[in-house]
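Every protein chain of the complex appears in place save one, which is left out.
Now for chain A:
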Amino acid sequence: MSSAAEERLRRQSARNGWLLSMPALALLAVAAIGPLAIIVIYSFLTPGQYGNVVWEFSWDGWVSILFTRDIFDGTLGLADAHLTIFWRSVKLSILTTLVAFGLGFPTAWFIATRPAQQRAMWLFLITIPFWTNLLIRTFAIMEVIRAEGVLNTALMWSGIIERPLAIIYTDVAVLIGMAYVYLPLMVLPLFAAIDRFDMRLLEAGYDLYASRWQVLRRVILPIVKPGIVAGSILVFVPSLGAYVTPRVLGGGKNMMIGNFIELQFLAGRNWPLGAALSVTLLVIVTAALLVYVRAANRGSNPHG
């Protein structure tokens, strides 16, 4: 075949690729990607008096992320309430990631070291909660930790405590809930990394008189590190943008960024601020995911 004909075929194939992908891209442009542009535009508009926006350029949406204007003399001061919410979101997301790692690493190790024919079953047990409705899982954990819930009833019945533990509607409740719902996202990439781990390296370590702790710290953890990074980001990202779990378990008082964004879009609130917060969240999440993609790529060439 001549190279001109080859070139024509190649171009035709590329054109067909684009044509076939067009309906999906069009749908996404209308109802997923396109609307994000509106958010960016709205963040630079002036808030309307009864919600919505006035079409006048303004930096106020961005400024009010961190500052509030004094109603009397118009000076800018740090918005303490906003900082509290940001700090709570970041703190709870980090703690969620740590708890998920603490439970997820031993679990992933346990699954990866099962006999081959059992492994699929254990993995399936992790995947089922992963695909079940987040709201249902949040309800489930709520019924366990609420004042008249399963945990308190059991503890009081057995006489360990006299009055119910006040867990629900606290930061701890949100932490427990998020660790519960996002745990599978930690276990799955960790398992993938440990599954590729060459167990003969352990033998080598023990032959060289390493203790179990040294082997864990000097051999296992460095090699499965891409899996750790991947799992941590997969837990951290949805935690930071969480909406359902803090709403159900935090009870409106213990807001995270997601709930704070919603609040700005209720009637009479500040839409440009809500839009600016959304863009900020989007940028942070995208940056974290880029780190994830790099870690995942590094993880695909073993021991590299």
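As a convention for this text, a contact is a pair of C-beta atoms (placed from the backbone, for glycine too) under 8 Å apart; a residue touches a chain by one contact, two chains touch by 3 or more; residues count from 1.
Here, contacts and distances are computed from a predicted model.
Chosen from "Spermidine/putrescine transport system permease protein PotC", "Phosphoribosylformylglycinamidine synthase subunit PurQ", "Transketolase" or "Chemotaxis protein CheA", the protein name that UniProt gives for the omitted chain reads "Spermidine/putrescine transport system permease protein PotC". Residue in contact with the omitted chain (choice from A:I141, A:L175 or A:V235): A:I141. Within the whole complex, the absent chain has one touching residue among A:R10, A:K91, A:R218 or A:R298, and that is A:R10. Annotation for chain A: contacts to the undisplayed chain at residues 10, 13-14, 16-21, 23-25, 27-28, 30-36, 38-39, 42, 103-104, 106-107, 109-111, 113, 124-129, 131-137, 139-141, 143-144, 148-150, 152-153, 180, 183, 199, 202-203, 206, 212, 216, 237-238, 240-241, 243-244, 247-248, 258, 261-262, 265, 271, 274-275, 278, 281-282, 285-286, 289.
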